[in-house]
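In this view, the complex is presented without one of its protein chains, the others remaining in place.
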Amino acid sequence: MSAILLIAVPLLTAFVSILFKKYSHYMLIAVSFLSVFALGYMDLETITIGGFDAPFGIVLILDNYSLIGLYLVNILFFIVAVLNCKEYKKLSSILLVSLAGLNGLLLTGDLFNLFVFLEVAGIAAYLITTTNKKPLATFNYLVQGTLGSSLYLLGLILLYAMFGTLNMSDMAREIGTSGYGAGVTALPFLLMFIGFGVEAKLLPFNSWAKGILASSNSLSGPMIASVYAAAISLVFGRLLTNVFVIEGTLLTIVMGILVFSLVAGEAMAFSSKKVKEILLYSSVSQAALVVLVFMTGFAGWAVYLIIGNATAKLVLFLVTNIAAKQLGDDEVDTFKGLFTNNKVVGLAFTAVTLSVVGLPFFFGFVTKMNILENMFLSGAYVWPALILITSFIEGIYFIRLLLNLWHTDGDSPEVKFDFVLKYVVVVIAVLTMIFGVYTKPVQDSADDLVVYSITEGGNF
Amino acid sequence: MKNFLAFVAVLVLGFLIITSLNNNEAFPNYGEADISERVSQAYIDRSATENPGDITFGETTDLESGPANIVTAIVADYRSFDTLGEVTVLFISSLGVALLLGGVNRKRIDLDFHPNFMLRVGSRALFGIILMTGVYVAIHGHLTPGGGFPGGAMIASSMLLLYLADDEFRVKIKGFKMLESVAGSLYVLIGLTGLLLISGGFFLENFLDNGVIGNLFSAGIVPIVYVLIGLKVGSEISGIIDNFLTEEAV
Amino acid sequence: MLQYAAIAMLMLGLYGLLTQRNVIKIIVSLNIFEIGLNLFIISVGYVDDGIAPILTSNFNNNGLIFVDPLPSALVLTAIVIGVGTTALALALANNIYQKYGTFEIDEMGEE
Partner (left out) sequence: MTVELLIILTLVLGLVSYFMGRFNKVYGAVVTIIASMFVFISVGYMANDILDGSTFNYNAVKYLPVFATFTVSYLGIFFAILVTFVFAMVSFFNPFFVEKYKYPAVYNMLYIFSLAGVLGVFFTDNLMVLFFFFEFVVWSGLFIIPLGKSKKAAVSYYAFSTAGSFALLYAIFIMRDVAGTYNLYAGLASVSGTTQGTYVMILLSISAFSKLGAFPLHTWLPAAHGNAPHPFSPVLSGALVKLGAFVAILALVKLAPVGDLQSVFGSYTDATFLYASQYAVAILGAMTIVFGTLMAIRQDDAKKLLAYSSVSNGGYILVALSIGGSVGLAGGLYHIIAHALASAAAFLAIGAVSRVTGTSKMSELGGMIHKMPITYMVYLIAIISMAGIPPMGGFISKWLIFQAVIDNGLILIAVAVFFGSIGSFLYVFRPLAALFLGQELPQHKDKAKIPPFFMLLPMIILSLLIVYTGVFPNYILGFINDVMAELGVDALVIGKYTIQGPNGVLHPTLVASVFGVGVLIAFIIFIVLKKSRKVGLMDTYTAGNFIYTEELMHYSLDFYAPIERLYEKYINITEDFYKKLENKVVDFGRMVKYFFFTNKPEVTVFWIVVIIGFLLWGDL
């Protein structure tokens, strides 16, 4: 079973689904389940498309890195699709296309193809956010997203003009052997970094995030904040570890952006009073943390951080959006004591938040500790201190939120969560706990997750 | 004042980019691009998999990728996966426009401009010619400049002409939706046949033989794919035009 | 010369995005930016006195200098993507107008 089906089948069903409007959401559920199911039968290889090998034709790379990314994205997508298919029937074909786009993003080994899939997934994302009934926010997201991907294209074309190829590993080899100083490739890499920075919600470029996520609903919230964020950070990581060469002034700029997003994200979350805003700003700083870990070279652990964050934000946004819909607004005080009468969801929500903050018995703790340890061993002393301070602030506002949600003196709000959500939320919480305690598989497989290195290049 | 500041900033940025590109030794100056180092040299002399030697129009047969127009070779054969992504972009944007503006029963917006009889009849005649050129451009994509996208745009422009010239005219949306969906699915199915039916085949592989370069029926699946794209693009853009020119029938 | 024009259009587009408050004007400046970008992509592929990369009957011998075909192929895709996003932006503008009754972002008030 070749991995290309992960892209072709959703596309085919999308084209067909516009004819059968009534069954389109069944198709969506079927295809997303099949794609998760089919992942089991895919063998790790590089798939050439159209019969032309690497630098000439387009190539899809299926290695450990993209396999684990595909599992994560497809499973999360399936969960969000199942939970929202009744409510958002009209969007089924758009969701199918966005599934194809996300799978394409994770698989592609060609830089221009990455731009095309970035656009496909991006436009699907704009349409998903139209369900927020906030056209101006979606318009903002569209303008900034298009600007970001155009800058990415500009950077890409500069690289093509200099090195004459579009394939990722071919480009990396050309840059390596070309003997030019780092200054030559600084501008294109910065443009591509900005292009991805807009999508990955790094701070100076993400003024669209507030409009979209602050008024998100149970489809657009989890989709944008967890599924898209995971896919984008994974692809960004692949670019950062393989293609980009970041030194000199570019390094200072990039590090400046990351540190600013990390710290400012936490400060903003600390100062906001609405639950969705707290989650939004904390995911901004988590995105910056993920990119920082990629920059320091621990791709394996960054992937686990992405997995931890993505599953956590899925649960957080799902629960918050559903509660906010039934309670009207998402102020912290209207949420006071929410969990007193729905304990199961409350326990799962707490478990997942504590895993994000890094409580010892949870998955988040294992990833954060290993990241800090590896950073320390590789001689970077400043980053662990920064990470500890930011997770300190993060701990405080999450604990404040949790305590408000659990304890109230007044009467607690009535919110009904349906069974499927409870089931999903509990499964995720239990998994975070299991992998928090039984960490052998996580620690062993962290290093063979490293993104394929340029040296063994090969023709892909 | 803010505008002036922005203007200065943008000017300075432009100046900086230009100077940095000029004294950037890796970036070739305008016009001196050395194609031989680039990947596109292989596209020009079709030597991605095997080296055919020199290619003469009308004689050499069975090249690795058939179309005489090298750009079409790249778009529809070497990198045809991009074009598939391309088609989905248009598909999803027309779907999105329909979702944003769409409704079940819609009627034309009356722009209190009612074309007289002469204009309505004259445009009917012109409609055919524009449509035919569009189809021609789409079919001859692999030989002459143009291809699926420009052809599709021309087909849509002929629809636009009718919309502008006649304020009651409405395209049969159902039919266009069917055309769009069939064309798109056919495109993907052709790709899949390349992958599944031919053993050891690749997705979107050109499994038909390329014939003599320069003939109408040459270059394997490329013309078929390009015609499909032309139809699809044409129907999608006319769908978008229809959405913009109609409003919710209350 | 073409490259400078392309970069100038890029900057014009950026200027438009920086200063304009009207939704339609933002869409227009975004378009200018994209056209500038496409022009720049073409300019990267240009070779002095190269001809269009199409084999035709009267250019038979092989000593031809072709312009780089790959950027033109990429531009073909970039243009259509530009069309897609502009169509979507205009549809959104229509919705914005229906909801807020104006195209000026400042008059829309903080939502």
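A few points about this structure:
Read from first to last, the chains carry the letters A, B and C; within each, the first residue is number 1.
The definition used in the following text is that contacts are C-beta pairs under 8 Å (C-beta built on N, C-alpha and C of every residue); 3 or more make two chains touch, one makes a residue touch a chain.
The model shown is predicted, which means the values in this text are computed figures rather than measured ones.
Judged over the whole assembly, touch between the missing chain and the shown ones holds for A, B, C. Across the entire complex, the residue among A:Ala172, A:Leu318, A:Leu372 or A:Val424 in touch with the chain not shown is A:Leu372.
When the omitted chain is restored, the residue from A:Leu19, A:Ala38, A:Val82 or A:Ala267 that touches it is A:Ala267. Among C:Leu14, C:Ile42, C:Leu55 or C:Val75, only C:Leu14 touches the chain that is left out of the view. Touch with the hidden chain on the side of subunit B covers residues 6, 9-10, 12-13, 16-17, 19-20, 23. Seen from subunit A, the chain kept out of the figure touches residues 136-137, 140, 143-144, 147, 151, 183, 186-187, 190-191, 194, 198, 203-211, 248-250, 253, 257, 264, 267-272, 281, 340, 354, 359-361, 365-366, 369, 372-373, 376-377, 384-385, 388-389, 391-393, 395-396, 399-400, 403-404, 406-407, 436-440.
Contact between subunit C and the unshown chain involves residues 14, 17-19, 21, 26, 105, 108, 110-111.
We take it that only the chains that are shown with their structure count from here on.
Comparing chain pairs A-B and A-C, the larger number of C-beta contacts belongs to A-B.
For the pair subunit B and subunit C, the distance between C-alpha centroids works out to 15 Å. Spacing of subunit A relative to subunit B, judged by their CA centroids, is 32 angstrom. Subunit A and subunit C have Cα centroids lying 29 Å from one another.
Shown for subunit B are the residues that touch two or more other chains, namely 17, 21, 33, 38-40, 43, 79, 82, 85-86, 89, 92-93, 96, 100.
Within subunit A, residues 112, 116, 119, 123, 126-127, 130, 158, 160-161, 166 each touch two or more of the remaining chains. Subunit B meets subunit C in the complex at residues 2-3, 6-7, 9-11, 13-14, 17-18, 21, 30-33, 35, 38-40, 43-44, 54-58, 68-71, 73-75, 79, 82-83, 85-86, 89-90, 92-94, 96-97, 100-101, 143-145, 147, 149, 213-214, 233, 237, 240, 243-244.
Interface residues of subunit C, counted against subunit B in their complex, comprise 1-4, 7-8, 10-12, 14-15, 18-19, 43-48, 52-57, 59-62, 66, 68-70, 72-74, 76-77, 79-81, 83-85, 87-88, 90-92, 94-95. By the touch criterion stated above, subunit A contacts subunit B in their complex at residues 2, 4, 8, 11-12, 14-16, 18-19, 47-53, 55-58, 90-91, 93-94, 97, 100-101, 104, 110, 112-113, 116-117, 119-120, 123-124, 126-127, 130, 158, 160-166, 178, 180, 183-185, 187.
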